[in-house]
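Can you read through this structure? Questions will come right after.
The complex appears here without one of its protein chains, the remainder shown in place.
This part shows subunit A:
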Amino acid sequence: MDIQQIMQVVDASFAARQSIEKSLREIDRRALNAMVLVKRHGNALAGYGVVAQAFRERAASLKESASHLQGTIAPLIQARMRILQHQRVAASFSTMAQSMARLGLDCAPLKNSQAQSQKFIAQEETEARGILLRLIATVDTLQEGIEEQEYVVTNGRIEAALAEDTGAPLVRVSRDMGEAVRTVSNAIRTYRHQLESLEHESSTYI
């Protein structure tokens, strides 16, 4: 992975985080709107109130999970930068070793440094992979949260259908909730694809 690819990952992470946060804010607003609506209708919409509360709690939980994304991205990038650094050093050592070999010289410390660099690279690769896997795990948590949100939205649709005679626009509210969840779900899925491709490209085990 070169610096260009690293920058692409940084951009993708930033965009994904922006998109997820925006969508989560939207989800939170939808949930609050639903709760306001429920409160304004008294006890008649108490069932939907439970759904709206759950929707909001899940949204808060997603927000919490999403906040960990940024914390994971930075060490990943740092690890990647270190790998690049070691790869360059290793490449220099390799060039030097080849030059010396052409002159019939053999430098043991150079070989040692070369081996050390490779070792560092391998360590950093392992660490970067670990960070990447943790990042993917965070995204997995987000996706699980989204699946739960979708489940809550489905419950909301059922409650909305049951409370149709109250005249409250719950069906519209549920639809809006569903759309907000879909938006964040799409953002997370896209981000995950990017991370998986990164994992695929950068894997030293392929």
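As a working rule, a contact is a pair of C-beta atoms (placed from the backbone, for glycine too) under 8 Å apart; a residue touches a chain by one contact, two chains touch by 3 or more; residues count from 1.
Just so it is clear, contacts and distances are computed from a predicted model.
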Candidate names "Transglutaminase-like superfamily protein", "Chemotaxis protein CheA", "L-lactate dehydrogenase complex protein LldG" or "Fe-S cluster assembly protein SufB"; UniProt protein name, chain not shown: "Chemotaxis protein CheA"
Residue, one of A:Ala15, A:Leu32, A:Val89 or A:Val171, that touches the chain absent here: A:Leu32
Hidden partner interface residues of subunit A, rising order: 25-26, 29, 32-33, 35-36, 39-44, 56, 166, 168
